[in-house]
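With one protein chain held back, the other chains of the complex are shown just where they sit.
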Amino acid sequence: MQVNRREFLKLSGVSAAGAAVVLFADERKALAQDLKEHRITKAKEVPTVCPHCSVGCGMIAYVKEGELLQLEGNPDSPISEGSLCPKGAASMQFAYDAVGKANPLRQLKAKYRKPGATAWEEIDLEKALDMIAERVKETRDKSFVATNKDGLTVNRNEGLAHLGSACIDNEECYLVTKLMRSLGVVYLEHHARI
Amino acid sequence: MGRTATLAAWRPDPGNPKQQVAMLVDTTECIGCKACEVACKQWNQNEYRINQELGTYQSHPSLDAQTWTLIKFIEREDEDGVNQWLMQKHNCMHCSEAGCVTACPTDALHYGDYGVVTLDQEKCIGCAYCEPACPFDAIHVDKSAFRQTAQKAGKCTLCFDRISNAMQPACVSTCPTDCIKYGDRGELLKWAYARVEQLKAMGYANANVYGDKELGGLHELYVLLEKPEVYGLPVNPTLSKRLTFWKYGLQPVGKAILGAALFGMVINWFAARRTFKGGHGPGEEAEAPASLHD
Amino acid sequence: MAVRSKVKIKKFSRAQVVFHWVYGSSWFLLMLTGMSFLWRPDPGAAAVGLGPLLQGTVGQSFRLVHRVAAIGLMASPLTWLVGDFRSLWPDLKELLRFGINDARYMLIAPLHYTFGKPALPPQGKYNGGHKVNFYVVVLTFIGFVSSGLLMWFGRGAVPDGTFHMAQIVHSTSFWLGAIMTALHIYLTAVHPFTRRALSAMTQGFVELNYAKAEHKVWVEKEIAAGTAVLVEEPGDC
Partner (left out) sequence: MPGLGTSFGRGAMTTSFWDIPNADVVVFMGSNAAENHPISFKWFLRAKQKGAKIIVVDPRFTRTASKADMWLPFRSGSDIAVLGGLINYAITHNKIHRDYVVKYTNASLLVNPNFKFEEGLFSGWDAQTKKYNQATWSFQTGPDGALLRDDTLTNPATVYQHIKRIYGEYTSERVSEISGISVEDFNKFAEIVTSTGQAGKSAVFAYAMGWTQHTKGVQNIRCSTLLQMLLGNVGVPGGGIAALRGHANVQGATDLAVLYHDLPGYLGQPTEAHKTLAEFLDKTTTKQSYWINKPKFMVSLLKAWYGKAATKANDFAYDYIPKMAGNATYSHYDIFQSVLDGKVEGLLCMGQNPAVGSANAKKVHAALAKLKWLVHVDLFDNETGEFWKLDGMDASAIDTEIFFLPAAGPLEKEGSFTNSHRLLQWKHKAIEPLGESRSDGWYINELGKRLKKLYASSTAAKDAPIRDLVWEYDHPEHPDDFDHLKVLKEINGYDMTTGKPVAGFGALKDDGTTACGCWIYSGVYPEEGVNKADARKRGAPNREDGWTEAKKDGSADYLHLGWAFAWPANRRILYNRASADPQGKTWGKVPLVWWDDAGKKWAGCDVPDMLPVEPGKVHAAGVPGDTPFIMKAQGMGGIWGPLADGPLPVHYEPVESPIQNPLYKQSTVPNARTFGSEHDKFGTTAEFPYVVTTYRLTEHQTSGVMTRTLGFLAEAFARPFVEISRELAQEQGIRNGGLVEVSSARGKVKVQAMVTNRVKPLKMGAKLVHVIGLPIHWGPKSGHVQGDIANTLTPQAIDVNVQIQESKVFLGNVKKA
């Protein structure tokens, strides 16, 4: 049941106005006797952690039929106990500015910029990954130092650098380190230094 | 009252609409992080309005139809010159004698349950009589909305839909320092006065509670570090004299006089019917055929 | 009863008639859409007045009509200016002169129009009542337009006190205007004798003998100056 703002407010309005209002209403019935269903009462609660600073506040994303309806603090998290700072509280907007309205600034397509071009052009994701793999191989093969002048195996690839990131998950960081080290990359860094 | 997120969230008694619910902001622990501003917009699905003024941390110059709560930043020095950076969470105070409810012609704004001043945006016709009537400048009509029918008033609803579902208001549950408390108004007042004593003991002589008596008792209470005027809050505010005169003075008098005039005309009609039989006045000449032709 | 043939004298030009009705109809619409908001809910008490009936789109459409009619009202003087500029100044000159004669008229009129006596002092084209009505109309026009525009466009921009003052001025203008309008409608459409003046604003002509009784000075002057325009309406006998 996709609730847009009007219907929603009508719902809250109904619960707010309580009994039918007559010209000379005598006594307003208690408003909140029955639980008014609203946007997140029947939504699935998905626990997650805030992606901004490193306090690690718990968050709950309310999802119904795959649609993100609300994002709030997780009261069970002993660190944040349901609170979120402004950055955490706004994190739903990474995906949706409002329910059903995707954030227009989000980039949802792979893009490619030719040397010297003044604008992006769209590119197929798989094709982009193939081209990237070729460039990584080409750069590695070109600048690879297998052994140093004393004959010691050093397996160093100084043509390729990797930056990033303190904003990605542990599992992703591990894969970055594992792959980059196996490519012989020594220029490997992330935010922690800046 | 404090952090009730982990314990079962406090809930107003559904059977007793007269129970007074309130929010209390302990401004001495507010760090001005604006999480409440964001959480309020997030829950109510309001649109973002980028209109920060120059030279301040404050996000908006004032509340507006989409911005229902706002942290006011006041940079000053206290009496002995020590830096002070006061932060006050400003939004609708849910007054017991509300200017907006007094001015609203269509009963869109009225005293809802638990002392909450509820606004039903369906019923609002966007006339904005409520805007100047509010002593706290807390309600505004959305003038920027394109279609006239979308121009509605907007204000804090004390998250009425949430509290009636045993949830905390969005700003209360998100506040990082738990300085926005929510619960039974009486108990919050007790806590507030105890906190003021504690602050006075710590050396904050001007600490005071705001909202206990103002306008018949607000449902947005404050523990302030300094006097209300330092925060720009009106000291024992009253509804604008002109507003009350317009509604309770002028209107009944006007109706009375109009009624009397109409009544007078009816009397005149009976009398005049006899005096001017056949529609002829006493001073009228006899029927003289003033012929055109001669 | 057979209709006697009547001689009629021209009182108002076509432009003035059009102006009257444009102004009148706008005013009436404004009154309808404005006045209904006077039965406001009394907060706290049980009475909710007409509030609930004017909610949402109903209220908004009332506000829309009110604005359209307001433009009509403000534009209506143009019809007189454009249509019949020549008559503007003489009428205005007379309307603006409120002499003793007019004052005496005002004192006597309530009695005269109820009991027939005492007799009215001779009146010009515009008698005392017309003049007072004109003054009230002008006054309320200024009141309505100034406060109305301020409430319409100044909302949020002007200080709260000014907005409230505008509401008071608007409301006062309304009560003053409403009472005068009620009297005006009563006299021109209901009062057995003076309703014969209605034709002045429907055809622009009024019966000669009625005019003589009510506007003696004006009729004699017109006839003397030969500027009177008389027309005979054939009766059926």
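Letters A, B and C mark the chains as written, and numbering starts fresh at 1 in each.
Going forward, a contact is a pair of C-beta atoms (placed from the backbone, for glycine too) under 8 Å apart; a residue touches a chain by one contact, two chains touch by 3 or more.
Keep in mind that what you see is a predicted model, and the values were worked out from it rather than measured.
Counting contacts over the entire complex, the absent chain touches A, B.
Looking at chain B, the residues touching the absent chain are 1-7, 28-29, 31-35, 37-38, 41-42, 47-57, 59-60, 75-77, 83-87, 176-178. Mapped onto chain A, the interface with the missing chain covers residues 46-58, 61, 63, 66-68, 71, 76-81, 83-95, 97, 102-103, 105-118, 120, 123, 125, 128-137, 139, 142-144, 146, 148, 150, 152-194.
The rule is short, and it goes like this: only the chains that are shown with their structure count from here on.
Most remote from chain C, judged by the distance between CA-atom centroids, is A. Closest to the protein's overall CA centre, chain by chain, comes B.
Distance between chain B and chain C, defined via averaged C-alpha coordinates, is recorded as 39 Å. Here the CA centre of chain A is 38 Å from the CA centre of chain B.
Under the contact definition stated at the top, the residues of chain A that touch 2 or more other chains are 21. Looking at chain C, one finds that residues 48-49, 52 touch two or more other chains. Of all residues in chain C, those touching chain B in their complex are 4-5, 7, 37-38, 40-41, 43-44, 48-49, 51-52, 54-60, 62-64, 110, 113-117, 119-120, 155-156, 159-161, 163-165, 167-168, 171-172, 174-175, 178-179, 182-183, 186, 190-193, 195-196, 208-210, 212-214, 230-232.
The residues of chain A lying in touch with chain B in their complex are 5-6, 8-13, 15-18, 21, 28-33, 35-36, 38, 41, 70-73, 75-76, 80-86, 88-90, 92, 97-99.
If you check the complex, the residues on chain B that touch chain C are 98, 101-102, 104-108, 110-111, 122-129, 131-133, 140-141, 143, 148-149, 240, 242-243, 245-247, 250-251, 253-255, 257-258, 261-262, 265, 268-269, 271-273, 275-277, 279-285, 287-292.
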